[in-house]
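I'd like to ask you about the structure that follows.
We show some of the complex, not the whole, and keep each chain where it was.
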Amino acid sequence: MPGMRKKRSDKTGLPPGSLVHIGDETSRAVNMSVIDYREDYFHEETIDSLEKCVSLKNPDFVTWINIEGIHQTATLEKLGQCYGFHPLVLEDIMATDQRPKLEDFGDYLFIVLKMIRYNDRNGGLDIEQVSLILGRNYLISFQEGKEGDVFNPLRERLRTGKGRVRQMGADYLAYGLMDSIIDNYYLAIDRLGEEIEAVEERLVNNPVPETLRKIHKLRRDIIFLRKSIWPLREVIGGLERLESPLFAKTTSIYLKDIYDHILRVIDTIETYRDMLAVMLDVYLSSINNRLNAVMKVLTVIATIFMPLTFIAGVYGMNFKYIPGLEWEWSFPVFMLAMTLLTIGMLLLFKRKKWL
Amino acid sequence: MPGMRKKRSDKTGLPPGSLVHIGDETSRAVNMSVIDYREDYFHEETIDSLEKCVSLKNPDFVTWINIEGIHQTATLEKLGQCYGFHPLVLEDIMATDQRPKLEDFGDYLFIVLKMIRYNDRNGGLDIEQVSLILGRNYLISFQEGKEGDVFNPLRERLRTGKGRVRQMGADYLAYGLMDSIIDNYYLAIDRLGEEIEAVEERLVNNPVPETLRKIHKLRRDIIFLRKSIWPLREVIGGLERLESPLFAKTTSIYLKDIYDHILRVIDTIETYRDMLAVMLDVYLSSINNRLNAVMKVLTVIATIFMPLTFIAGVYGMNFKYIPGLEWEWSFPVFMLAMTLLTIGMLLLFKRKKWL
Amino acid sequence: MPGMRKKRSDKTGLPPGSLVHIGDETSRAVNMSVIDYREDYFHEETIDSLEKCVSLKNPDFVTWINIEGIHQTATLEKLGQCYGFHPLVLEDIMATDQRPKLEDFGDYLFIVLKMIRYNDRNGGLDIEQVSLILGRNYLISFQEGKEGDVFNPLRERLRTGKGRVRQMGADYLAYGLMDSIIDNYYLAIDRLGEEIEAVEERLVNNPVPETLRKIHKLRRDIIFLRKSIWPLREVIGGLERLESPLFAKTTSIYLKDIYDHILRVIDTIETYRDMLAVMLDVYLSSINNRLNAVMKVLTVIATIFMPLTFIAGVYGMNFKYIPGLEWEWSFPVFMLAMTLLTIGMLLLFKRKKWL
Amino acid sequence: MPGMRKKRSDKTGLPPGSLVHIGDETSRAVNMSVIDYREDYFHEETIDSLEKCVSLKNPDFVTWINIEGIHQTATLEKLGQCYGFHPLVLEDIMATDQRPKLEDFGDYLFIVLKMIRYNDRNGGLDIEQVSLILGRNYLISFQEGKEGDVFNPLRERLRTGKGRVRQMGADYLAYGLMDSIIDNYYLAIDRLGEEIEAVEERLVNNPVPETLRKIHKLRRDIIFLRKSIWPLREVIGGLERLESPLFAKTTSIYLKDIYDHILRVIDTIETYRDMLAVMLDVYLSSINNRLNAVMKVLTVIATIFMPLTFIAGVYGMNFKYIPGLEWEWSFPVFMLAMTLLTIGMLLLFKRKKWL
């Protein structure tokens, strides 16, 4: 139901920094998990509410707070009180119509990006906003709280201590989350690619209205994908160039890697966009080809039978004197003449390549 | 009536700085309100005319003069005399065909932007020009004086002292006005989005000329919206970079926020533009699909009945000797043959996927 | 007659700096007027020829020489001798296919721009080249000498001493001329806008070939307008940034004003361009809509009458035994059946929304 | 014969600096001319082969070697030996698929550009590559050796000593050659312009397939022209900015002039490109307009005669009792009714604007 979705325009007139949830309304509970880790330590906890502030100040280990569900104003307000985030940051977290962006507040970085998943049920794309607040030794991540996320492999690596992540700081964790999100773009992209190929096969040979509907739907998907991913290029590029103590130089090569991934995703999106534009043009031409074929059939039929019918009509006239009416062989001769005329016309059409 | 609208071209030949109203002609009175405030003080007044200059020099509080109606040359001239604004500024205020812009005159900043509202009566967009003159402790805002404005929530916050606005300077007030205006863009944008979706649903299945008219109208709206909003990006970006004592650095983060809003609005406009371009192409293909379907019906009908009619015509000829005329079972056999021929053709068309 | 127009290609092979007139050939006489003025002095003179050089060296007042007609090589050569202008400048003045440009020769600035007028007789655009040479206290302007110009209001202000122009230098006069020219663009733009609106109204409802011709003509106009005006942006922008003693800093705010005007004109041209592109697409769809409507009528007629004609043909066959031929009520029953069949088909088409 | 043209791909696998001719194969002899000149001296010589190196080291005069025909590897190798040019330069000279470019080798500049001529025989464009090597007091120019060149007027000026060219250095000579080449672009451009206008006139009124073929051919020409001329902008711009002692500052104003010419040529090409894109769209609409007109005729004919034929068929049925068959006035009444029906339908179509 579209009425269930809160829009940006519902917020018109409120003062800046007002905490209003923009997005799909939900009554689900908010899930919060806190993970503390260092190379030789790991602790995971699920908490129900932010009654008291989770301490982030222990410089000995990295703390990752993951919050699923951003529709409760109270949670966000509490967070703001605990750690002193700027009201505009809290406002942006709750509004799920942000474009991907990066903001440097000195003590912490604020990053917004989009999690994209292909929805198998309706063949569309699910877009979910993820906000990250990265401090010296903590990371707070906010999800809209839709079912499932893409961070499980990373959590598993944290728990088991595999890979580099436990040895490194909060900035590497932030990188890990962004990498997981961007890796998942490929899933969506590949699915779209398969759909495009499926449509392409039927494009010239069998252009039905369903094909058109599919092309249109795919172009819409690509338009929205583009809107969600393009600005990310600037975000990751900005992180690379950022002169912030929060992002260690050693993490920079990893940023370069995901920057590269983003470029590749954007390349593919642009390629699909081009291909779909061409496909729409080809579709139109195919349809007109079909129309041409249909009209040729009609014209051939009419061109053969209209003269025949006329001649039959002539011999059906009630004139008293029509030559041949009385002749015994009239009918066979007439039928033969008609047959020859028909064959002659068919040959003519053959030569004109209409058949 | 288009004749009632004064155009830029009516002004050709006048010297620069000439005060001529460009826009819808009106005989409405000019409304002026003066608000003085500081953290612990608020005074609001409605004045009829600018007979004597309102003092702006009291550095103790912020003065906001809001003028609705810019069609009277006298008002503007008086203002120019009172506060020494540059003639070109006054000229620009009266000409409602400005593009959004920012000009720095040292003592004051001159900002032009557009207020956009969706008109429910005719389903179009109302665009109204708002000019702001921001001095050290005063702000003068000019509206065209069309019914209603978008500043009421802000006025209420000033009156009640809620929010930050009473504690801050004229620059924050200017930000507040711009924020109100830009927030209202979302209303217009969302309405256009709804209309686009409504059109989209009927696009492939039921493409009527009305659909085409709607797409055309929406593209016009988007073109005009774009023209009004694009330059705003530069204006707000320019304000952010501005090295002016008139804009405190603490207000800068708020400017970043509305810059972000503008980017989002522009993103959405571009997305709609893309979608409408695709929709026009899809519409054309849909129409041709329909044409194809119509032509198939015609061809099927003609292909079945033309041969039948010819054969009936043959047996209607007045030849003396036509085999079978005398035979008792001729008619049923004829009818059966015709029926079989028809069924055969229908099957053929079925296999060719024409039916 | 196209043969009457001299082209750039007629000049191929001549050495650089050759004075050859490129443009409409004419035998009209060259009109020259010399105006000297300062705040308290004004003198105007019409001269026939440049037999002796007009003195420009008197630093007490500003001298404006306006030359209408650039087709006489002798005049330009004399000018070159008198004041030592670069041969390439003289060559450019005589060639009316220049793009708007600005060149700084130290002692003088050379500016080329285009005067555009809407021609009421043929509904097209007249484009005339205006060249300006601006020295320390003089301005020489060159027009092609077509009937009428746009400088009369400015001349009047010089004569009567109204406005600022008599108090200021040659740079302000140059600004004044450019302002007059750019102001006149609005006239042409507004006329095109009216034509576009007129076409737009008939676009979807009544798309006739005349509409197509009109759209095509308007797009051509816009293409040429664009070519004449786009480079002006750079010219005025270049003047603003110019570090030349010939252009006083106080004139700079006026340049900003016409820069703004140029931006607005370009915005409008781009908007019209977009609109016309959309209109062409809409036109094509409208035409196909019409075609669809026509084909539906044909198909309905054929679908109703082809079966009827066949059935009538059946009862017109000369078989000896056709059931019902002898029955007294055959004809009324037949007519009734035909009528019912027709009504049934009409209802079917109604339901398919073909009628 | 396409097989006669050597392609870049024939060269695949050879080491860099390999001298292989890419272009139309020819067995013509190579023409070489050597011109020595200074203000008071002129000597011209045609030489057959480069058996011994032509001395270029005499700083007293400027030497211009013009070589027509670049298909002989020996000539180029000899040149390389004589003057020590880089192998890549020699390779580039022989490969006629270069894009216009400028390379600075310190001792000499290497410039590639395209000579374009309109071919009257086939209405196409001939593109010939010209390479220039400009040293301190010499210029070597290479042409493909196609019939005729555009340098004759310049040679004449050198011989007669008219114009500035004899008084200036090799850089001015290089400018002169480039100016000649660019001047000739106008000839090609003007011819295309005429063809475009010729097509435009028949576009809406009489769109035949020939028109489409013409538009397509012109767009191809424009695409190739663009490819040959666009990069020249950078080349000339690069020459202007070049900090090389080989190009005197006094020649710089002349470079500005041809830079201007290039801009104008590019402007015109872009304008033509726009116009042809519009024309293709207009053509499609015109074709559909015609189709519409044809279909209206068909529909009118069918709508009038199908009912008439049916009614005639009804009275041709062999029912025993059909009212009116026996009545004496049946036939005239029938004919009158048919005529009235036809007139009524024609009026209806008239009102629908189909006729």
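Should a chain be cited, it is by its letter among A, B, C and D, assigned in written order, with residues numbered from 1 in that chain.
The rule is short, and it goes like this: a contact is a pair of C-beta atoms (placed from the backbone, for glycine too) under 8 Å apart; a residue touches a chain by one contact, two chains touch by 3 or more.
Computed from a predicted structure; not experimentally measured.
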Subunit count for the whole complex, all chains sharing one sequence, 4 displayed: 5
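Keep in mind that, in the parts below, only the chains that are shown with their structure count from here on.
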Both-way neighbours, i.e. chains that touch chain D and touch chain C: none
Same-site or different-site touching of chain B by its copy chain C, using the half cut: different
Farthest chain (mean CA position) relative to chain B: D
Chain A onto chain D, rotation angle from CA fit, given as a multiple of 5 degrees: 145
Whole-Å gap separating chain B and chain C, where each centre is the average of the chain's CA atoms: 26
Separation of mean Cα positions, chain D and chain B [Å, integer]: 42
Residues of chain D whose C-beta touches two or more other chains: 316
Touch-based graph of the chains, sorted into line, ring, star, complete or other: line
Which chain pairs touch, all of them: A-B, B-C, C-D
Sites on chain B touched by chain A in the complex: 150, 152-153, 157, 162-165, 176, 179-180, 183-184, 186-187, 189-190, 203-204, 253-254, 256-257, 260, 263-264, 267, 271, 274-275, 278-279, 281-282, 284-286, 288-289, 291-292, 295-296, 298-299, 302-303, 306-307, 309-310, 313-314, 316-323, 353-354
Residues of chain C that touch chain D when the two form their complex: 7-9, 11-16, 86, 88, 97-99, 101, 103, 206, 209, 212-213, 215-216, 219-220, 223-224, 227, 231, 280-281, 283-284, 287-288, 290-291, 294-295, 297-298, 301-302, 305-306, 308-309, 312-313, 315-318, 322, 324-328, 330-331, 334-335
